[in-house]
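Taking it in order: structure first as structure tokens, then the write-up.
Heads up, one of the protein chains got dropped from this complex, but the rest are sitting where they should.
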Amino acid sequence: MAIKPNKWTLLLFLAIPLIPLAVFWIFPLLVSIWLSFTDWDYISPTFHYVGLNNYTQLLSSHDFQAAVGHTLYYTVFSVIPIIVIGFLLAVLLNRLKYTYKFIQSLLFAPWVTPMIGMAIVWSWIFNSQIGPLNQVLHALHLPAPQWLSNPQAAMWTIIIVTIWKNVGWAALFYGDAISKIPRSLFEAADVESLSIWQKITHVLIPLVSPTTLFLFIVEILDCLQAYDQITVLTQGGPAGATRTLLYLYYELGFKQFQMGSATALSIVILVVAAILSFIAIRLSRHHVYY
Amino acid sequence: MKHMERIQRLVIFTILLLCGVLMVYPMIWMLVSSVKSTSDVFSDSLRLIPTAFHWENFANALAAAPFLTYLWNSTWTTTIIVVLQLLFASMVAYALTQFEFFGRRGLFAIILGTYMLPSATTYIPSYVILGKLNLLNSLWGLVISNLANVFSILLLRQAFLKVPKEVIEAARSDGASEWSILWRIVVPMNRNTLLNAALISFVGSFNDYLWPSLILNDKHNMVISVGLNQFSNSLGSFEKSFPIVMAGTALAVIPLIVVYVILQRYFVHSVQTASVKG
Partner (left out) sequence: MAIIELKHVRKQYDKGETIFNDLNLSIQEGDFTVIVGPSGCGKSTLLRIMAGLEQVSGGEIYIADKLENDVPAKKRNIAMVFQNYALYPHMTVAKNIGFGLKMRGAKKAVIKEKVQNAAEMLDLTAYLDKYPADLSGGQMQRVALGRAIVRDSKIYLMDEPLSNLDAKLRATMRVELTKLHRQMQATTVYVTHDQTEAMTMADRIIVLYEGVIQQTGTADEIYTHPANTFVASFIGIPPMNLLQASRQDGEFCLAGQPLNISKVPADQTDLIIGLRPEDISPTFDSPIAMTVDVVENMGADQYVHGTLGAQPIVFRDSSHTHYHQGQSVGLHFNRHISNFYDPQTTQRLEEATWQ
């Protein structure tokens, strides 16, 4: 199928297009690894090699450990609802006929909007004076926390915005996966007189498992890199309660100019992302049916 | 039996409609609030129909920050980024699928790995590189640092693999060069995939915040996401500035909503087909 092109053709097709990839992805990655072994501060022209110092200091620092906890909390409580609710929405959506497209476009709309702008809107929705959320909670006689200044609640504002932005997107993928399941499988399930619940657990969930795997990996990577909603809603606060690994990276690198520690942290994030993707793919060997 | 099914469907529709309204509620609330008066906001912020339309909120927002400049900056940079990303991605995808060369598998593995790479890992060195090129605080710096789109390469590669090899060979024996085969045969055959990639890349670039916020800091050089956040921060969270902040935010969000409404069916389709994995 493939031909061996002459070297000019190859150069034309690969060299130019791959320059941006090399200059702004591959090369920076290598430089990051290198910087993480130095104490460079961006301003001074000199630096020293500090070996693994940045890593040991980082791993033992309180801020880092707290950030690991926050990141984990944030990721778990965002990804699982996105996937579960996305799936349920898609199952329900699949029962509709003429209104399918309309509802789908409503559910998916948040994905298109800019996170920065919508996080600003949400920060007002959470406002304790004029925000609609607390007005509704008051009317229902439910506890209405000070969302953005209460450390416990603050993390949930971030989680809620993340779920809101991504759940329709997940539903879209599940909807596509479900619509591709051959009718005959459901008819077979009917013949064996499975209940609705059994149909979901025995037919639907196994058959959409590739989509689940895909969403898991993409959503985890997305949560590890969440920044916009944090910077708008809480700026990592109150009292560092919403400072995730990426936010800590931003502060270390672009506020305190500790480039060594920041790059070390970015490498840690990279390793975590790689390990989580690897685990997801590994687990999928046993639980994903293609 | 028929009857039961109808009722069931009605119940499901109602539940989903509620969920859907919940999803678009923030957008609606934003639009409504952007034309309210401050007193309206305080008396009843839940009200969906304002007592009077205060269009001057928009004028005030435009006076407080150059939103039109921001929007224009975002539009032209994103357009160039998307066009060049697709141009380059098409070429790489073509080489990966049609050429045999040393290191092809390795290159593909690197591209696949880059797809999983958190972009934060590259920010500090990229920042330094842009500094060395004298392109910090420049929109062209934003453009050139965004020209690689690994996702588009993977998406197009997947599509190009499905082009029958005889079609390519027919073109070769028809005397077409590899360059013409790419642009006259392979790309037109896959124009839907290219459109999908373009839409996804457009939304991603237009809405991107962290990287532009790191490298852009002059008002006349900002893209909309950066300018908007700065605008919102400068007004603070004082309740009385709320309608103006909403007006400014609306200026940033409305273009995307308009594009979404017009191209809605393409969007849904694009994102669905993008589920292809390496």
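Per-chain numbering from 1; labels A and B assigned in written order.
What we mean here is this: contacts are C-beta pairs under 8 Å (C-beta built on N, C-alpha and C of every residue); 3 or more make two chains touch, one makes a residue touch a chain.
Computed from a prediction, not measured in an experiment: that's the story for all the values here.
Of B:Thr14, B:Ser43, B:Ser177 or B:Asn217, it is B:Ser177 that touches the chain left out of the display. Residue B:Val167 is the one among B:Leu22, B:Val167 or B:Ile262 that touches the chain not shown. Although one chain is hidden here, its contacts on chain B can still be listed: residues 164, 166-167, 169-177, 180, 184-185, 188-189, 191.
Here is the rule we go by: only the chains that are shown with their structure count from here on.
Centre-to-centre spacing of chain A and chain B amounts to 16 Å, using the average Cα coordinate of each chain. Against chain A, in their complex, chain B makes its touches with residues 8-9, 12-13, 15-17, 19-21, 23-24, 26-27, 29-30, 33, 41-42, 45-46, 87-89, 91-92, 94-95, 97-101, 107, 110-111, 114, 116-126, 128-129, 144-148, 150, 165, 172, 178-179, 182, 203, 206-207, 209-210, 214, 224-225, 228-229, 232, 237, 239, 242, 245-246, 249, 252-253, 256-257, 259-260, 264-265, 267-268, 271-272, 275, 277.
The touching residues of chain A, when paired with chain B in their complex, are 1-5, 9-10, 12-14, 16-18, 20-21, 23-29, 31-32, 35, 89, 92-93, 95-97, 99, 101, 103-118, 120-125, 127, 129-132, 135-136, 164, 167-169, 172-173, 175-176, 211, 214, 217, 221, 224-225, 227-228, 231-232, 246, 249-250, 253-254, 259, 262-263, 266-267, 269-270, 273-274, 277.
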